[in-house]
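For this view, one protein chain was removed and the others were kept in their places.
In this document, chain identifiers A, B and C correspond to the written order of the chains, with residue numbering beginning at 1 in each.
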Amino acid sequence: MSRSTETTLRVRYAETDQMGVVYYSNYLVWMEIGRTDFCLHSGFRYRDMEAEDGVMIAVAEARCRYRRPARYDDRILIRTSLTSLKRRILTFSYDIRNADTGEQLATGATVHVAVGADGAQRSIPSRQFDLLSTRAEAPRE
Amino acid sequence: MSRSTETTLRVRYAETDQMGVVYYSNYLVWMEIGRTDFCLHSGFRYRDMEAEDGVMIAVAEARCRYRRPARYDDRILIRTSLTSLKRRILTFSYDIRNADTGEQLATGATVHVAVGADGAQRSIPSRQFDLLSTRAEAPRE
Amino acid sequence: MSRSTETTLRVRYAETDQMGVVYYSNYLVWMEIGRTDFCLHSGFRYRDMEAEDGVMIAVAEARCRYRRPARYDDRILIRTSLTSLKRRILTFSYDIRNADTGEQLATGATVHVAVGADGAQRSIPSRQFDLLSTRAEAPRE
Partner (left out) sequence: MSRSTETTLRVRYAETDQMGVVYYSNYLVWMEIGRTDFCLHSGFRYRDMEAEDGVMIAVAEARCRYRRPARYDDRILIRTSLTSLKRRILTFSYDIRNADTGEQLATGATVHVAVGADGAQRSIPSRQFDLLSTRAEAPRE
């Protein structure tokens, strides 16, 4: 069974720029949509973790390599993997493709730290940690 | 003395779309920048009212007429007026121009209600209400 | 047969603001997604009209009434209607709801003019005009 999650979306007009392609910061928005789906497919809603456990997943680092442009109304496939999982730090990786042609558009990764409402580091709550660990690429530590 | 506030900004590449002009929702972002400056010029920072008084100015209505397109790197002038002020409801009006040519690009208005953190209607705190009323177009009610 | 088009989407984290609700300009982005779907359900892709016929649908006016806030991860239903159709001017209306509770969140409308790449007014191409007219609320003029 694949441990990655697949999300599809359609490029919005608002996401294009005057070069006629998707503006580069929007890929980071798409990665976030991939993360939301990854949590959902792991068995919990990210928003519940924020609301009920008071734990948020802040971004510590993001990177993206842009290989081919995406265009308005293209159907996009985001494949999201959890490539590293520790109690306080997680890394997600992304493979972003044109969903119709399969062509790779971008790859990227984001590193996150769990924090409380006060911004201080926290551990991911056990329930969500266990759910995530069943889908993580690497063995949990 | 003019009671309106003037704000200038430069069009960001991110704000353009594939038509080569500023995407239409960004004018509402510019209006919000105008409101922030209007509060500042009235003698208070909007963020302090949110943080210290727990009163937020939610948007109840927005409208915009687009007359001429704005383009990347254009210098934009936003003239913001407070056209109606009541204890719980305010209306701002906006005149958006190319700052270099004076050409009118858009006009608009937003209606707001003061709410608490729980979303329930509140009155604007007295201090800020009095400051705003000195710059309101209409006599306060 | 209903002539309106239904679109569903999920609220993105990026669309929220520090008030904990969807930032108001994003509703205009959602309206645009509704329009894209409306064209598709009418039998053509808006992007083809831009690319092949060189005709773009510029926004002349937008308005939105915000009734209840939308929140991160809410499922949103946008019902898009074509309430007026002339050779060079169209008006779309929108009813935006929480897709799970049916609660109305916002209503709005946008007025558009057909323009060429040079920004000059044009007529909507006959093929797309005929397709749209079968779904317009009012008889075509």
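To be clear about the criterion, a contact is a pair of C-beta atoms (placed from the backbone, for glycine too) under 8 Å apart; a residue touches a chain by one contact, two chains touch by 3 or more.
If you're wondering where the values come from, they're calculated on a predicted model, not measured in any experiment.
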item: Options A:14, A:39, A:64 or A:77, residue touching the unrepresented chain; value: A:64
item: Residue numbers in chain C that touch the chain omitted from display; value: 13-14, 16-21, 23, 25, 71-72
item: Residue numbers in chain A that touch the chain omitted from display; value: 19, 24-26, 28-29, 32, 50, 56, 58-66, 69, 119
item: Hidden partner interface residues of chain B, rising order; value: 10, 12-14, 29, 32-33, 36, 45-47, 71-73
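Here is the rule we go by: only the chains that are shown with their structure count from here on.
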item: Overall pattern in which the protein chains touch one another (line/ring/star/complete/other); value: complete
item: Central chain (by mean CA position); value: C
item: Chain located farthest away, centre of chain B as origin (C-alpha); value: A
item: Inter-chain centre distance, chain B versus chain C - centres from mean C-alpha coordinates, in Å; value: 24
item: Chain centre separation (chain A, chain B; CA means) in Å; value: 34
item: Chain centre separation (chain A, chain C; CA means) in Å; value: 28
item: Contacts with 2+ other chains: residues of chain B; value: 19, 25
